[in-house]
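Here it is, the structure, as structure tokens.
In this view, the complex is presented without one of its protein chains, the others remaining in place.
So that you can tell them apart, the chains are marked A, B and C in the order they are listed, and the count of residues begins at 1 in each.
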Amino acid sequence: MNTPKNYRWRKFVDQFMRGSAVVATGCAVIPLIAIIGYVLTLGASALSVQFFTDIYQPPNMAQAATDGSEPAFDPNDPFAGIGATQDGAVVGDGSNPEANVYAGAPVGGVLHGIVGTLIITGLGLLLALPIGIFAGIYLSEYRNERYATIVRFCCDVLSGSPSIVAGVVIYVLVVIQSQQFSAFAGSLALMILMIPIVTRTTEEMLKLVPESMREAARGLGAPTWYSTFTVIIPAALPGIVTGVMLAFARGAGETAPLILTVLGSNVMSTDLFAPMASLPLLTYRYTESPYPGENTLAWGAAFVLMMLVLVMNILVRVATRRRAGASR
Amino acid sequence: MAKQQHAESWSNGKSVLRHGDVPFRIGTVVLASCVVGLVLAMGVIMFVSSGEARTAFGWDVLVGQVWNPVVTDIAEPTFGAWPAVRGTLLSSLVALVIATPLAMGIGIFLAELCPPALSTPLSFLVELLAAIPSVIYGVWGVFVFVPFFNQVFSVPVSDALGDYIPWLAGPVATGRGVMVTGIIMAIMILPTIASLTRDVLRLVPNTQREAMLAIGATRWETIWLAVVPYSRAGIIGAVMLGLGRALGETMAATLLIGNSQRISESLFAPATTAASLVANELTNSVSSLHESALITVAFALFGITLVLNLGARLLIWYVDRGMAGGRS
Amino acid sequence: MTMRSAMTLSRSIGFADLVGTRTRTRPATDSVNAKIEVRNFSFFYGNFKAINTVSMDVPANHVTAIIGPSGCGKSTLLRAINRMHDATIGARAEGEMRFDGVNVYDQDVDSVLLRRRVGMVFQRPNPFQLTIFDNVAYGLRVNGMRDKKLIAQKVEESLKRAALWDEVKDRLFKSLGTALSGGQQQRLCIARAIASNPEVILMDEPCSALDPIASLKIEDLIDDLRDQFTIVIVTHNMQQAARVSDLTAFMLMNRATRAGELIEFDQTDKMFTAPSDQRTEDYISGQFG
Partner (left out) sequence: MSSMTISQLAPFYGARQAVKPVDMQIATQEITAIIGPSGCGKSTVLRCLNRMHETILGASATGTVLLDDEDIYAPGIDATLIRRRVGMVFQQPVAFRTRNIYENVAAGLRLQGMSRKAELDQAVEEALRSAVLWDEVKDVLSKPGTALSGGQQQRLAIARALAIKPDVLLLDEPCSALDPIATANIEELLVQLKTTLTIVIVTHSMQQAARISDQTAVFMVDTSSGNAIGELVEKSSTTNVFTNPSDPRTESYISGRVG
């Protein structure tokens, strides 16, 4: 067959560009694998029983424990050793250069962070659930109303706006007013971030319930509210739970709003109205720390966060796939 | 008569069930309104709290060159966030320039070229990339990527070209700066753009592909000349959402950009971004004017992402509608 | 065999052969009370008139079939009886739809209470994603029944009447209604509709999604239910209409206005053997539609 004059070039472009698309996909997969790989390997090596059962001791305190000298931080001061102390001093600012000598390996663990994250995120989710789920019900069951469009747009604004903005708003509204960083303020900030996720998944999942079921219930003389609670929501429940799990995973990994609201803590605290430790905050602080021991803890905390996200996402994946398969 | 009784019973239902619809509607509307109220409240709170700085400096809060919170003998405190705004724009631009072509390649690969058996797991992996908390990107960036990138790119490039091209000038020093931040942000927004691109490409009716193939187009020509133009509005929307995410990204920037208020032309030099400025300084603010200036910066961030979201939603909505019309 | 050849055949050998051995002789007489009186009834979707001034009397305790080509408004008319269109934006009715003498479109008639008296079975089986038991008990609970024993008794009774009891009695609480086969699901929906003892049952092409054997079971079921309920059935299957109904209404879309109109309404055997309108005859003999 005679080949047209520009065909060789077109063929080359075709193969080159298709190849490029494959390469581009590879480019996305490589950092993904690199990040997951590093966090899992370096993070896993930071893990120990102590990591999960103990709280962290700053290097000077560990030193004090061994030679009896005065610790640089007051162990009862919740702000001790975190980025911003009352006088603005920063960890590792050179005031105690010898501390590095004692900081080769981490001392203690991140139990306080795990507990804090569970409390802050859990409370945030509890606050977000009623608004998120009912707003989702509203968007699905009254989907044609003009007001629904406004609600939907506001949801998009919430999910699209930077997480730091949520932190700033709660900082102004709660932290400044109460003159107190607190876990509760952090939960409020996370609530703002979780509401749109819960709302939109609830809406989508309810919309997936076939209209014929609403009709069937209506045909039996069931009022809207009754059919919604007895038929529509039960049918959509697995999907809604999925959304809630994803919201939890997202909230647990948020850092920026917590910097402005929870502040962080180096001691175990379960007081909702006081600063509290949290995993992403510890990850952040320990990453910025000059002590290798703290850096190791950062990898460990990152590992725990990553596992949370991975496990949640894979669980959701498995759950939704099985559901999709069953309904077919 | 029986007939008559029935007729009466219609207007007075005895069952309690009957009267649930009004409270149900009120309840859902009220909770849905919380979402709207939240957005309004966020806007109002930031508007009010930013008032002090806005009256003191006007637009200079955003475009002024000097950011000096501390009262000294020689100078009044001045708040001009241009270094941060510039850093935000530059790092987002770097992110967008890198991520857009890659993400389009991934979207095209997933929607058009990839065998379906591979498409589902790959899509999952790409979406997983979006679920990883940003602080983990920061950790990975600080400990793994920055040293690596310095060695293989920043140092050799600035040595070779730095004297001729000012924005590639050295010294690279710690390696933290606009360039690495932009690259990490690119990895972070890649999945957002890629998965939305995939979705809009999948909406293109098959008839368009077949018509192009049937006039002797290669596979790539079909994609590039028929499929991509058909969904360009959606792809632009996806890029805008990605940009929104990059502009507001806090943790990766805080950890990677170096947090320097000095404006330097080089992409390898430390800088700061709006979000990281707020995250770093708000809890340590020295005066109410300082606080107010930082809130103004956050408010601007909120405004920009709101506009981007609105634009992107409109575009994607337009595409959806257009598709519906085209398919019928 | 296609519809057309079947119908041509039937005309040569007679109505009785067409409907087989299941011929019924129960003429609707004037002495029977009209359960539903449709008077100059029109129905609109926005500006589009879907049904134009239909008038007919549906007698109590009989099966009335509505037939006609697709788009003729037969489903719209059926769903107008229990105001299923209420949720549709822009839908409105003109004229009267009297149920036991009360116009159901009157201001003070509550559509929810109306639907408790007028049950409905849909084209596609639509069981809830609940257990079989809860599916049937749903209407009872909606009606405020709380007595567990009574509910269990009613559920059993309804499932038996829907000829489904033997097939599901061992897994009432184990299986979801959605796990049944298509035909079983439709019988479950009928059981659900009759459980709360409505006066009228509306059926919107109840067999169109089912295979012939399942369809036959549903038809048998309709036959058993006719004594207790007033049944109105929409079907596109003329043999089915001929087999199960006492009266048949034939509707057709007016070509000019595109609104559905009632062409003829009469006893089923008369409609199928000696229709008075030429269009009915054309349709029944398969010349269009």
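Assume a residue touches a chain if its C-beta (ideal position, glycine included) is under 8 Å from a C-beta of that chain, and two chains touch if they have at least 3 such contacts.
Keep in mind that what you see is a predicted model, and the values were worked out from it rather than measured.
Undergrad: Of the residues listed, B:F24, B:F79, B:Y137 or B:Y230, which one is in contact with the missing chain?
TA: If we include the chain that is not displayed, B:Y230 is the one touching it.
Undergrad: Looking at A:N6, A:N144 or A:Q179, which residue reaches the missing chain?
TA: A:N6
Undergrad: Name, in rising order, the residues on subunit B that touch the hidden chain in the full complex.
TA: Touching the chain left out of view, subunit B contributes residues 116, 207-218, 221, 225-226, 229-230, 232, 322, 326.
Undergrad: With the missing chain put back, which residues of subunit A would touch it? List them for me.
TA: Answer for subunit A: residues 1, 3-7, 10-11 touch the chain left out.
The rule is simple: only the chains that are shown with their structure count from here on.
Undergrad: Return the chains common to the contact lists of subunit B and subunit C.
TA: Per touch definition, common to subunit B and subunit C: A.
Undergrad: Name whichever of A-B and A-C has more C-beta pairs touching across its two chains.
TA: A-B
Undergrad: From the C-alpha centres, identify the chain that is farthest from subunit B.
TA: C
Undergrad: Could you put a whole-Å number on the gap between the CA centroids of subunit B and subunit C?
TA: Result: the chain centres lie 54 Å from each other.
Undergrad: CA centre of subunit A versus CA centre of subunit C: separation in Å?
TA: 53
Undergrad: So what's the Cα centroid distance for subunit A and subunit B, whole Å?
TA: Computed from C-alpha means, the inter-chain centre distance equals 16 Å.
Undergrad: Mind pulling the subunit C residues that touch 2 or more other chains?
TA: Expected reply: 112-114, 117, 142-143.
Undergrad: List, in ascending order, every residue of subunit B touching at least 2 other chains.
TA: Only 17-18 qualify.
Undergrad: List the residues on subunit A that touch subunit C in their complex, please.
TA: Residues in contact with subunit C: 144, 210, 212-223, 226, 230-231, 234-235.
Undergrad: Considering the complex alone, what residue numbers of subunit B touch subunit A?
TA: Where subunit B meets subunit A, its residues are 17-18, 20-21, 23-25, 27-29, 31-36, 38-39, 41-42, 45-46, 49, 101-106, 108-110, 112-114, 122, 124-129, 131-140, 142-144, 187, 190-191, 194, 218-221, 224, 241, 244-245, 247-251, 254-255, 275, 278-279, 282-284, 294-295, 298, 301-302, 305-306, 308-310, 313.
Undergrad: Could you pull out which subunit C residues touch subunit A in their complex?
TA: Listed in rising order, the residues of subunit C that touch subunit A are 82, 84, 87, 89, 112-117, 119-120, 122, 124, 126-130, 138-139, 141-143, 189, 192-193, 196.
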